[in-house]
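A quick write-up on the structure given underneath.
For this view, one protein chain was removed and the others were kept in their places.
Here is chain A:
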């Protein structure tokens, strides 16, 4: 007996009990569909977040320096980075392209009688527009000379500009931030929002005047780039050596874009894995349902098994027939699950306006697991069927 005949037999008997077959395989349908939907959503979320990260304009040739020995995640570390560190880094990091320290604070802007407090008031360096690829669209950015000369100048983001000046160009206007008079040189091009923050609700000025404007020159973060990606490793060494030398201890930590992407990927992968594992439990439960029905089916068909044995079916033929049935019913469920899962993943992501990333790998894996489940849970009932004594099986009255 070849392998086609048990399959044919299995198809026949599944079609003979259509409703039961469909109900039996519901667990597998739901399991496979859930795994595909959830993994696809995880992939969609990942690609969304990664696009956001890339959208910050920071490239693979960049790294950031943060105060504190390790990343606290939450809370504010002791701000250990000082303006003198920036000067030292500018001298000692080889292949340095851009270097932007960030002093972050709050600043109440006054223009005539109007007052407005943007989300961010930041002291930065003249490298900012090139480093973050955000050029002024109106007027100009401040120069290195103006930065070093501690000129009282500022550049304003679109949202802040609109709130203070409406549709008029603010270039050349005099404002006061926390009482300090500054001249607006330009308006930054629109950046949009990131993780719900409006990145255009901002005012920036040379970090050399931060102390006067926002009352602090302590540095929250230093952004720096080197000329190309391959130099990031050396830059990390240079930064570490320079700052450790100056502070006599390592009281800062570094992030690279790749490091950030890795962390985000890890978190999202872990989430996806956990959620999919929960969905996969449904596959297991589905398998138990299949075993249950297969056992019922073996009992119901005792007489059929007896007849088949009387006319020459070997134990193995009976075993194969029932395992094939179990696998077939599971795989039919898996196929339906793939269709439903793909459709629902597509639908959900279209509704959420995310890229519809269909997790074909997860679909294949879910089908493979379903195959294993069908085989595993089919083996015991099939063994029971194969071991039936032909004389007793023939006597069986359904």
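By definition in this document, contacts are C-beta pairs under 8 Å (C-beta built on N, C-alpha and C of every residue); 3 or more make two chains touch, one makes a residue touch a chain; residues count from 1.
Just so we're on the same page, contacts and distances are computed from a predicted model.
Missing chain, UniProt protein name, picked from "Transport permease protein", "Cation acetate symporter", "Fumarate reductase iron-sulfur subunit" or "Macrolide ABC transporter ATP-binding protein": "Macrolide ABC transporter ATP-binding protein".
Among A:19, A:145, A:311 or A:351, only A:311 touches the chain that is left out of the view. Considering A:23, A:70, A:296 or A:391, the position touching the chain not shown turns out to be A:391 (whole complex). Seen from chain A, the chain kept out of the figure touches residues 1-2, 5, 12-13, 16, 303-304, 306-317, 390-391, 394.
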